[in-house]
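Notes follow the structure.
A single protein chain has been omitted from the complex, and every remaining protein chain is retained in its original position.
Letters A and B mark the chains as written, and numbering starts fresh at 1 in each.
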Amino acid sequence: MSADTQSHEHHIVPVRTYFATLIALMVLMGLTVGVYFIDLPGLGGFLTGTVVNQTVALIIAIIKALLVIMIFMGVKWSTPLTKLWVAAGFVTFSLMFFILVDYGTRREYEPVPAWDKAGESATPRGFPPGSQSVPSNNINLRPRG
Amino acid sequence: MAAITHTSDHSHDDHHGPLHHQFESIEQQNESYIVGMWTFLVTEVMFFGALFLTYTLYRAMYQHDFFVAHEHLSIPMGAFNTIVLLISSFTMVLAVHFAQLKRARAVIANLWLTIALAGVFLVVKYFEYTSKFADNLYPGPSFTANKAVFEHNGHVPEIDLNHAQIFYGLYFGMTGLHAVHIIVGILVLAALARMWMKGNRLVTEDFVPTELVGLYWHFVDLVWIFLFPLMYLMPKPH
Partner (left out) sequence: MSATALHPSELPEQPSEPKNYLNVAHTIKSWLLTGDHKRIAILYLFSTGFFFFLGGLAAAVIRYELTSPAGVVLESETYNRVFSAHGIIMVFLFLVVVIPATLGNFLIPLMVGARDLAFPRLNLLSWYLYMAGGTIVLAGMIWGGIDTGWTFYTPYSSMYSNTNVSLVIVGIFLGGFSSITTGINFIVTVHKMRAPGMTWFRLPLFVWSMYATSVVIILGTPVIAITLLLVVFERTFKLPIFSPELGGDPVLFQHLFWFYSHPAVYIMILPAFGVQSELIANFARKRIFGYHFVAFSSIAIAGLGFLVWGHHMFISSQSMYQGVVFSLISFLVAVPSAVKVFNWTATLYKGNIRLQSPMLYALSFIGLFTVGGLTGLFLGSMGTDVHLTNTYFIVAHFHYVMVGGTVTAFLGGLHYWWPKMTGRIYNDGWAKINALIVFMGFNLTFFPQFIAGFLGMPRRYHYYYLMPEVQAYHIMSSAGASFLALGLILPVFYLGASLKNGAKASANPWGAHGLEWETTSPPPTFNFVETPVVTDEVYDFDPVSEYEQERATQEMVHPGTPGLLTKDGELKTGDRE
């Protein structure tokens, strides 16, 4: 395994491939800016016009990124290990977006009657309810700046 | 156990060329460096990724305010910068190509072109930043309290300045971090160009160091490919 010799020397990409990729990237650049000035119609419900525009812009960006990754960075001709790493990186990157599910699924909590009796619950244990006030401790509450 | 005879008594590495002592062959060394560089780039993906996540969250929460705040950004400057970086990626990949063909002069020319384009990028960035500072759009205690800054087509839109501050916090954070990566890239590119100019065997005999720098540079370009539409080309809420 350590001596496998699939070396980069075996494949030298011609300049015209790179140049063609550059032209493609420029065209996509133009498309990105162009789409900005067009207000695409929404598809109903959650997919408002804004979402459609943004999705289209992101798709164009992803295509540009794929061109850079595959051709400029040479992943198209690289070892399977490199391809695996690239994939793993972007999979974990998207995994982080699972965080957004939290914000999307928060709901209003039902009121809990027992928690409304603030005065009682603020009394330390062992003392009659309402007999002690919680001492205020402002040591660490100075806002900075 | 049969063994490959290989003495551990090594003469100095530069007599053997660029092969380091821990590797058995130049192919193994090259592949190791490429895998190592990609592993590093994966860490950079996660590094910027958290910022993209933060941006996505706040953008989803405050769509209108982010849209109004972003209109102060100059799309022509951003577009120009994107084109500059794309061309610099092209010159970088040409440098790697010529390094594979061992054409030193072409490599050096393309490396310096890449550096020059990166410099142009930073200059444009400087003008962008100063225009923000002039309007007190720098997040912090001195952030503008004046909504008129966001005047567009003659009328001042409704905007929550707190959320605008978050947008600019993210803008400066993300583009600033990207700019730091560009500066580091320029330094590395300059060092590489110098090594080519001095005929250092480490880079002239083996194209992989040049390719590694190229990978890093393309990554920097990749980040900008996403930053530009997300920050400068926000679709209007409709």
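By our rule, a contact is a pair of C-beta atoms (placed from the backbone, for glycine too) under 8 Å apart; a residue touches a chain by one contact, two chains touch by 3 or more.
Fair warning: this is a prediction, and the values are worked out from it, not measured in the lab.
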Q: Could you run through the displayed chains and say which ones the absent chain touches?
A: A, B
Q.
Out of B:51, B:83, B:120 or B:179, which residue would touch the omitted chain in the full complex?
A. B:51
Q: Please pick, from B:32, B:74 or B:200, the residue that touches the omitted chain in the full complex.
A: B:32
(Q) One chain is left out of this view; which of A:51, A:65 or A:96 touches it in the full complex? (A) A:96
**Q.** Residues from subunit B at the interface with the omitted partner, ascending
**A.** 1-8, 10, 20-24, 28, 31-32, 35-36, 39-40, 42-44, 46-51, 53-54, 57-58, 61-62, 139-141, 160, 162-163, 165-166, 169-170, 172-173
Q | Touch list for subunit A against the chain that is not drawn | A | 1-3, 81, 88-89, 92, 95-96, 98-99, 101-107, 124-126, 139-145
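We take it that only the chains that are shown with their structure count from here on.
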Q. Quick one: subunit A and subunit B, Cα centre-to-centre, how many Å?
A. 18
Q.
Per the contact definition, I'd like the list of subunit B residues that touch subunit A in the complex.
A. 24-25, 27-28, 30-31, 34-35, 38-39, 41-42, 45-46, 49-50, 53, 56-57, 60-61, 63, 75, 79, 82-83, 86-87, 89-90, 92-94, 97, 100-101, 141, 207-208, 211, 214-215, 218-219, 221-222, 225-226, 228-229, 233-238
Q. Residues of subunit A touching subunit B in their complex?
A. 2-9, 12-13, 15, 18-19, 21-22, 25-26, 29, 32-33, 35-36, 39-40, 42, 48-50, 53-54, 57-58, 60-61, 64-65, 68-69, 72-74, 78-79, 81-82, 85-86, 88-90, 92-93, 96-97, 99-100, 103, 145
